[in-house]
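A single protein chain has been omitted; all remaining protein chains appear in their positions.
Right, subunit A next:
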Amino acid sequence: MKSKSNTQQINDDFAPVSGGRGQADSYRRDDVDDLASVKADSQLDRHIVRLLALHKKLRVRFKNQDLSQFSDDAKRVLLADMNDLLGIKS
């Protein structure tokens, strides 16, 4: 087992420069709603829109939700329900 100081050293020495090749279409999911030109007015909206796009079972359960009609508090309740359904702890 590594000591804490060794682990810290490995973590600190990690100075990556990677990527820049772009995502090939073949690696893109085809079961995701199009996010290429969707607008979101806040970080909270963006997070909810992404969850809805990425998870079919959320779209089935929450398909008629219109975020523009929700207060921020109501959106947070909606998000908590979504997290429960997906098993996400935050």
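As a working rule, a contact is a pair of C-beta atoms (placed from the backbone, for glycine too) under 8 Å apart; a residue touches a chain by one contact, two chains touch by 3 or more; residues count from 1.
We take it that contacts and distances are computed from a predicted model.
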The chain dropped from view, which UniProt name applies: "N-acetyltransferase domain-containing protein", "ABC transporter permease", "(2Fe-2S)-binding protein" or "Amidohydrolase, imidazolonepropionase"?
-> "N-acetyltransferase domain-containing protein"
Please give every residue of subunit A in contact with the chain that is not shown.
-> 10-23, 27-29, 32, 35-40, 43-44, 46-47, 49-51, 53-55, 79, 86-90
